[in-house]
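A single protein chain has been omitted; all remaining protein chains appear in their positions.
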Amino acid sequence: MAIRTTVWGENVHERKNKVVADIYPTGMHTCIADALNTGTGISATTVTLQDPEHGLTVEKLAQTDVLIWWGHAAHGDVDDRIVERVCDAVWGGMGIIFLHSAHFAKPFKRLMGAPCNLTWREAGERERLWVTSRNHPIAAGLPDHFELETEEMYGEPFGVPEPLETVFISWFQGGEVFRSGLTYKRGAGSVFYFRPGHETYPSYHDANVQRVIRNGVQWVYNPALRIANPNDAPNTAVERALEKIEERGPRLHHAGEAGFR
Amino acid sequence: MAIRTTVWGENVHERKNKVVADIYPTGMHTCIADALNTGTGISATTVTLQDPEHGLTVEKLAQTDVLIWWGHAAHGDVDDRIVERVCDAVWGGMGIIFLHSAHFAKPFKRLMGAPCNLTWREAGERERLWVTSRNHPIAAGLPDHFELETEEMYGEPFGVPEPLETVFISWFQGGEVFRSGLTYKRGAGSVFYFRPGHETYPSYHDANVQRVIRNGVQWVYNPALRIANPNDAPNTAVERALEKIEERGPRLHHAGEAGFR
Amino acid sequence: MAIRTTVWGENVHERKNKVVADIYPTGMHTCIADALNTGTGISATTVTLQDPEHGLTVEKLAQTDVLIWWGHAAHGDVDDRIVERVCDAVWGGMGIIFLHSAHFAKPFKRLMGAPCNLTWREAGERERLWVTSRNHPIAAGLPDHFELETEEMYGEPFGVPEPLETVFISWFQGGEVFRSGLTYKRGAGSVFYFRPGHETYPSYHDANVQRVIRNGVQWVYNPALRIANPNDAPNTAVERALEKIEERGPRLHHAGEAGFR
Partner (left out) sequence: MAIRTTVWGENVHERKNKVVADIYPTGMHTCIADALNTGTGISATTVTLQDPEHGLTVEKLAQTDVLIWWGHAAHGDVDDRIVERVCDAVWGGMGIIFLHSAHFAKPFKRLMGAPCNLTWREAGERERLWVTSRNHPIAAGLPDHFELETEEMYGEPFGVPEPLETVFISWFQGGEVFRSGLTYKRGAGSVFYFRPGHETYPSYHDANVQRVIRNGVQWVYNPALRIANPNDAPNTAVERALEKIEERGPRLHHAGEAGFR
């Protein structure tokens, strides 16, 4: 069965900025989804910030194996309840990919637990991405490096936790470097951050960028059943202990009582 | 100079539950601070949930090198603004230690970006902590294992991200295991989670537990100057690029404009 | 195409010890390979220490996607040239799984770069394995824990590097714990260590153990083309630099000369 992928687009600059609209006439999210739908094994749809519940209803998330997130101008407009819902879905096993300026998206910051900041410069300079983990599934089919002739610069220090693996590091013409491909696990869900994709440049039309996103979808995808309540902290009663024990000493909780939160 | 350590105590059960009050007549936080003040190199004070701003004013945090957090019954009563302030301090370089039921404390969940859940049983059973990272500074002076005769059980799966290092794993009499000592870095700050310390048992009077906490303070402590604005994402202007570049292509931002958040 | 899996068996105790021979009349390696061949997607064959080149000829390794290694009594009899050949294959992208007493196998020690030691007791005690990374592909289809009624005890500290992920932790009846499922990457190859499988107990007949090994094969398998020379350190000539530079200063090497080793 195809991996049900939902591409979440902020969809602001595509409608307000002529440069962006010319590059992505149907929206960045649509460009990304189209690229994913070209091959087999992935079935991508799109939702946007402007949809009711930002398109991320309980039902939609339940039918989403992998969520891709692109946002920039309107991070603050994302409803905190939707952010919690997305995090819960990830913790339950949904895969998620954050692209470019989503480093400051609310769900990314929540999942990282870190400032997620960086340095930046918008000058259309050359970016060259180097593969740092050879034969990593996310780098499948790529050469050792590839270039994007015009991109926004993001520079270190990148305020994220040490990843499971660093998959790409970028070289920038102006003298900076950046960890451009990073993997994490949060709860039962896998997370991939991928740097390229400033909206005034045609990065999501690039074949290598598309390939990385497609590989990323397959890497974060987990076929296991979603965990129904990923925040559950079940009490194991003394009489059901796996090894026979006898209760000793005082206790706070009555039998069957839920824990504190 | 001594490491300025602030022990944050929820201070609820000590005042409401006779068993807890008998074990910790001056509060768990005071017991922990007293133990830290016994040796040299650490200067510990206490604050509680009931203090104005929970005792964690901007001034107090500025004078805190290491914060220790114990909470259980009243996680929900902690003001979200204080949680943000604590996270900012950690991201700026303050060390932090979370003890026992603080696995569900708001700042821990925020820093982990994960559900932080577990299984539990309050039966006064035996816990045996094994050192899994030999000669780790946090285990300095400890034998390969030590025991707590009566403790609450916490069991895997523990819903936290893969740590930098697993320092302790606990064996429980009833048949469970738990990663009891875990290290992380978030922003510029080091984080240590340490499991023991259910309030109805005298764990913080235990010499080995006290030693781990003392070692933990030294490990999370960072003498570097606190980063003033750990969330800053500075723009590097084209004309100040480290390598000479020329601006190309369209851009969204005017010169000197701040980035989106 | 099925994952071509080679099960390497030391095949010593099966022939010399009646207890082991009774449990594994055709050898432990055959029991493991049979279990892998039951399902679809994996095609397993066996080789043993006694085969020429221990069965691990250049040709055989070239046709091996995943190698499984079980050894115990005869670690020292493994030819160092074969060890190097195996490590090179892993570095080039071959997946590898080390079982139980293979913690002291030469290729495991070489790939870990660490002492790989532990404590042990052969008393037929109960082992309970807990999943510590929820929904990890290696734990697919397993409950949160499973038991082996009689197993050898392995105890912490386990002298291995911090893994990419800790997938299982074992509880032992006699009071110890052990990190029983650990993942690593070395060069382009993925590595999985899985603890159970003392030869005097029927662990490889256990359905859960078989499932973990099957999942493990799928996890360490990498469909990418094997890297031909995984030790290559190519010189990039000045005139072929990706960014135009001019040579400056003195140099040690003549143009086209290989680097030192």
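Odds and ends about this structure:
Letters A, B and C mark the chains in the order given here, with residues in each chain numbered from 1 onward.
Here is the rule we go by: contacts are C-beta pairs under 8 Å (C-beta built on N, C-alpha and C of every residue); 3 or more make two chains touch, one makes a residue touch a chain.
Note that this is a predicted model, so its numbers are computed, not measured.
Taking the complete complex into account, A:Glu162 is the one of A:Asp51, A:Glu162 or A:Glu247 that touches the chain left out.
Contact with the chain not shown here comes from a single listed residue; of B:Gly27, B:Gly71 or B:Gly93, that residue is B:Gly93.
Residue-wise, the contact with the chain that is not shown comes from C:Val238, picked out of C:Val58, C:Leu225 or C:Val238. Listed for chain A, the residues touching the missing chain in the whole complex are 128, 130-134, 144, 155-159, 162, 164-166, 169-172, 175-177, 179. Interface with the hidden chain, as seen from chain B, comprises residues 93, 128, 133-135, 137, 140, 145, 164-165, 173, 185, 187-189, 222-224, 227, 242-243.
What chain C contributes to its contact with the hidden chain is residues 13, 17, 19, 72-76, 87, 91, 101, 104, 110-115, 117-125, 150, 153, 155, 159, 161-162, 164, 173-176, 184-187, 199-201, 230-238, 241-243, 245-253, 259-261.
Convention: only the chains that are shown with their structure count from here on.
In terms of their C-alpha centroids, the spacing between chain A and chain B amounts to 26 Å. Residue positions of chain A with contacts to 2 or more other chains are 164, 173, 185, 187, 242-243.
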